[in-house]
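All remarks here apply to the structure that follows.
Here the complex is missing one protein chain, while the rest keep their positions.
Lettered A and B in written order, each chain numbered from 1.
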Amino acid sequence: MIQVENLTYRYPKGDDHAQTYVLDGIDIKIQPGEFVAVVGHNGSGKSTLAKHFNGILLPAGGKVYIDSLDTADRALLFEIRRRVGMVFQNPDNQIVATIVEEDVAFAPENLGVAPEEIRRRVDWALKAVGMYDKRMHAPHLLSGGQKQRVAIAGVLAMTPAYIVLDEPTAMLDPVGRREVLDTVLKLNRQEHMTVILITHFMEEAALADRVLVMQDGRICMQGTPKEVFVQARALKSMGLDVPQTIELMYALKAAGLNVALDTVTAEECAEEIMKLI
Amino acid sequence: MIKTQGLCHVYQPGSPFEKHAIEDISLHIQKGEFVGIIGHTGSGKSTLIQHFNALEMPTSGKVYVDGVDTSAPKADLRLIRRKVGLVFQYPEHQFMEETVRKDIAFGPSNLRLSQRDIEECVLEAAAMVGLRPELLDKSPFDLSGGEKRRAAIAGVLAMRPGVLVLDEPTAGLDPAGRDELLTRIKEMHENGLTVVLVSHSMEDIAKTAQRIIVLNEGRIAMDGSTAYVFSHADELGAMGLSVPQVSVVMALLRKQGVSIPDAVYTVDQAKRVIIGLYNKAHKE
Partner (left out) sequence: MLKDITLGQYYPGNSPVHRMDPRLKILLTVLYATLLFFIKGFLGYGVVFIFTVGVIGLAGIPVPYVVRGLRPLFFVIVFTAAINIFMTPGRTAFRLFDTPIAATHEGIYMAVYMVLRLSFLVVGTSVLTLTSSPVALTDGLERLLGPFKKIGVPAHEIAMMMSIAIRFIPTLMEETQKIIKAQKARGADFESGNIFRRAKALTPILVPLFMGAFRRADELALAMESRCYNGGENRTRLKQMHMTLSDCLSAAIAALVLAAAVTVGYMGIL
């Protein structure tokens, strides 16, 4: 379980924003096996929060516990990083090696895992993300979505319990975006990996079990995707999108029609409209 | 404004890496149009738009900008590049000056304008993208994500192009940054600028473009009004492209036998159509 208790953070002095809190009193509990999406506009603090999950940043106030291990305890740093795998936005800038399988092996090599075990993990991780066939390829010749899947495999090779993805699809085209999301969903559903997905794409957040909405360093809304999306007006005022299906229902309601507002998928939306006409 | 005839481009011809990026593209972009170009990665979009400002030259076929053949030996490439302003993906990665003002001025100073004219171009371009004047003296690296993008686009606008070609201008922006930028681009179009928008965000294209050109495997697969193209959801799907969610809902309703016109691809249009249907159903 991941527990965040009254977490505050501000960037070290010397920076312009020294006095404003980037994170301001955050409390979260994430259960094993959960798929949590964190949404918020740029500067809402969502990336800063992500960096607290594996001890890249340490709390200025409050605590972050990973399976009851305190991230502020330097002695536990590598164990925490092993348990919480982190995938970043730019697929190019997280691949270290010149061959796919060598890159996936990077983390277990760092952890001093025995060579036969590394081999086993690398093969497993590459199969889990569907990149086993490309294991001998040079990463720079892969597509964006493929690179990002290699990056996910590189994290899986640590056998983590949690995967944090910080806007992993922001730089990808629709095909790459789908590849990455399918991979993430598969890991959550089949491998029971706990997933924390930071994103500003609402259609991605719609896949999660729970959505946290961040604004000004606080969590200002949370619930199932439906519970969050129906608050379309509040989301819009925070500079966030709502799925078009919900936007349409809001427009109809505003025009005086009696419709349900929680139609996340196109099917639900069409069904609701059929009731009207 | 821009016209291509049988345009083909082959990368590394004759080598084992030979690649036909675009084949037999004939199109005509008129002054004042807002054209969206869609296609998945590798469909030839980037290669095509780099022909519009003579950064790439046709392997065969022709490109005319304002009637001038870009591959003619005497063609003034710098003039063509001034007329067709091309904004690459992530243009903020090309910042190089210590202030936003100087960075925007890079284009006009390459045109060897007078200091006063340059300053005028800079202010005008900054206003077009809605950049507050006090930001001009900041370092471009200190701006927010959305501001950086808009400042970089101003760097191209400062050359006063007749056509603005943008490659994925909203990539990586958050919804607020994206909406702000799209509003500005629409405004520029209303003020007379011809715009070509390359994007794989169907929602962005639906909100802005009047005409859509669909590229698939280097060829034009569809070229028509936005309504026409989005009503062909199945064909787009087969090319690995998606349509806006509203179009999907409308298609589902059509399958149920509801009569809905083709030209419904934004939330607003859908709302009007459904209210119309509702009123009709409840009158009877």
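The working rule: a residue touches a chain if its C-beta (ideal position, glycine included) is under 8 Å from a C-beta of that chain, and two chains touch if they have at least 3 such contacts.
Just so you know, these numbers come straight off a predicted model, no measurement behind them.
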Chains still shown that are in contact with the chain withheld from the display: A, B
Touch criterion as defined above, residue of B:Phe34, B:Phe95, B:Tyr265 or B:Tyr278 at the omitted chain: B:Phe95
Touching the absent chain when the full complex is considered, from A:Leu23, A:Ile66 or A:Val122: A:Val122
Contacting the left-out chain in the complete assembly, out of A:Glu34, A:Asp67, A:Glu109 or A:Asp216: A:Glu109
Among A:Asn90, A:Ser143 or A:Thr265, the residue in touch with the chain that has been omitted: A:Asn90
Residues of chain B in contact with the chain not shown: 50, 53, 55, 78, 81-82, 85-88, 91, 93-96, 106-107, 110-111, 141, 155-156, 159
Residues belonging to chain A that touch the chain removed from view: 54, 56, 78, 81-82, 85-86, 88, 90, 92-99, 101-102, 105-115, 118-119, 122, 138-140, 151, 154-155, 158
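Here, only the chains that are shown with their structure count from here on.
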Whole-Å separation of chain centres (CA-atom averages), chain A against chain B: 30
Residue numbers on chain A that touch chain B, as the complex places them: 41-43, 143-144, 170-171, 173-176, 200, 239-241, 243-245, 247-248, 251-252, 255, 257, 266-267, 269-270, 273-274, 276-277
Residue numbers on chain B that touch chain A, as the complex places them: 40-41, 144-146, 171-177, 200, 203, 240-242, 244-246, 248-249, 252-253, 256, 258, 267-268, 270-271, 274-275, 277-278, 280-281
